Every structure is written in C-alpha cells, then in structure tokens.
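Missing here: one protein chain of the complex. Every other protein chain is in place.
Let's look at chain A:
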Amino acid sequence: MASSENLLTIRNLHTGFRIKDTYYNAVDDVSINLNKNEILAIVGESGCGKSTLATSILGLHVANNTKVTGEILYKDLNLAGLPEDKFNSIRGNDIGMIFQDPLSALNPLMRIGEQISESLVYHTKFTKEQRVERVLELLNQVGIPNPERVANQFPHQLSGGMRQRVIIAIAIACKPAIIVADEPTTALDVTIQAQILDLLKELQAETKSGIILITHDLGVVAEVADRVAVMYAGQIIEEAPVEELFNNPKHPYTRSLLNSIPQMNSENEKLQVIKGLVPSLKNLPRQGCRFSSRIPWIAADAHEENPVLHEVAPGHLVRCTCWKHFDFEGAEGGQLR
C-alpha cells in the first residue's frame, strides 16, 4: 500500500515507564504509518497504551522516568526522544493536539480569543490584526455562532461542546499536517459527540491532514475512521481498513470486543464476555501471545509462540495465526464467564 502519501512513520516504538528501578513498556514495539488525508483510529480498552502512544508522538513525557526508543519519523526528524527545545516548534505547529477534557486544557483566566491567538503569536509572523481575523475565522470554522462574542468570553462561560470546539480551533490554528486526538468526545453527550465528530471529519477532508484518533469506543471508530489499529497490552494486535475490520475481524480479541457491544437489536441475547482481565503494566506477559490466557479453549500448542503481525489481506494485519483453527461463532465463543 505505497499509494498514499506518508506523513508519519512509527517503527518499533517502545515507551517504558520506570517503576522502582525497572522500566516497563506500556507501548511495546508498535509500528504503524499515518498517511496524508486519513483518520487513523487507535482503539482498545483502558490501559492498553493508547494515550502513551499519543504522548510519545507529542513528546509530552517526563524524561526522567520515561524511556522512548524506536522511530517516529516526521519529515527528516525522529521524534522519539527528541529534546524538548526542538519539540516546541513542532507541537502546535506541525502537530496539533486535542484531549479528552476540554476544561482542563483551557486556561480558566484567559479569554478564548487570546488562547487561540497564543499559538499564532508563537508560530506565525502575523500582525495583531491578522491574528484577530484568523481567530474569528477559526471560531467560525469550528461552528461557533457569534465568534466576536465568544472570543471575549472565558472558558467557564461555554458549554462542554463549545469548549471542545475551541480546543479544536486551537489545534488547527497553525494548519498542522497531523492532529493527535485522544478521546476527544469521551466527556461529551452523544448529540454533542456526533457534532464534534462530524466537525473533525469535515476539517480533515478540507485540510487533507492526517488525524490519529484515539478512542475506546468502537462506535466512534465506525463513524469516522478510515483505518483502524486495535491495541491490546501495549501491542497492535490487528490493523485494517475500517470496513474490513468491522466486516471481517480476525483476531479473537477484536471479535470478542465486537460481540460484547450491546447492539441496538440484541436485547434478549447474552453479551459475550471475555474471560479474565486486561493485565496491569507490571504483570504484562512479555512472552508468548498476550491474549492466550483469555481464550482457554484452544490447546496451548496450537498458538504461535510469539505471534507477529500477518498480512491476511491488503492492509489487514493480524497478530495471531490460530484464528483459522476455530469457529468463533461456536459455543466456546458465546459462553465464557
């Protein structure tokens, strides 16, 4: 799939946190590309390493207890472990960011207009008038009615949805090539979520940027993503174009997740349950398939010893070979407690 233009190439990324004297990798050998003009979703349950991946790309880790190794190639730079002073010109300029909680991401004492204009001061040579004009243009672009008034307001005077629109305006202020959005709609009501997702999608189409959208919600993925990577225990376990992932999921974990969603027409059925728990960082099995303890119905010797990603269709990668050997629709898959 060399067709599309590559924006960001992540290769063998490891991000470890120090607990006592040992580093434990929360992101453990992740390789993935982000293309121009696409929304790449990273999905998984809490603790699987999604946010750690995001903060690694953005260089937001505390250096003295975090170790980032591998490659995050952007233009001719390797962002993995890039010193902070170099990151400053990239963050907010080449790479925009949107986080879950719009209130804590805004300065409560600063007017909305000033907050948006801040990154313009830093990254552009705009005059004051140009900045004011750009701020109003941005507020308009993210669907805020009455931009002049809102520019003069403070964050607490806006609703959660409006605040998230402001965050998006800040993220796109310098027309970044890449936007990293970590759970951008998780704190919002569904109607607002739908509006924000529509907005992100429209902005992405307009600017042809690449968006990395991190979420735990498969519904959100299905609504906006072009490509999806599913993470489990620090690794990508399946990657595919969005329709392929939902119509033809292969990895047992992906399939279990899809089966455990209460669907709009599943009222009288049992939801599928995945046995066991997501392991904590210190207890991650680093040998063998990390998911094996949660699918006990397969004989141990049927598993690939240390599963690697296999390409099963163009662009569809699965970290498991054994899925061929069992019928997931059968009794075992449906009844696990």
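Heads up, the rule we're going with is that a residue touches a chain if its C-beta (ideal position, glycine included) is under 8 Å from a C-beta of that chain, and two chains touch if they have at least 3 such contacts; residues count from 1.
Basically, contacts and distances are computed from a predicted model.
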Omitted chain (choose from "Maltose/maltodextrin transport system permease protein MalG", "Peptide ABC transporter substrate-binding protein", "Dimethylamine/trimethylamine dehydrogenase" or "cytochrome-c oxidase") - UniProt protein name | "Peptide ABC transporter substrate-binding protein"
Considering the whole complex, which of A:98, A:158, A:257 or A:320 touches the chain not shown?
-> A:257
Among A:45, A:71 or A:118, which one is in touch with the chain left out?
-> A:45
Among A:205, A:273 or A:313, contact with the omitted chain is made only by A:273
Which of these touches the unseen chain: A:5, A:133, A:148 or A:189?
-> A:189
For the chain that got dropped from the picture, name the residues of chain A it touches.
-> 45-46, 160, 189-191, 193-194, 197-198, 216-220, 222-223, 225, 242-243, 246, 256-258, 260-264, 266-267, 270-274, 277-278, 337
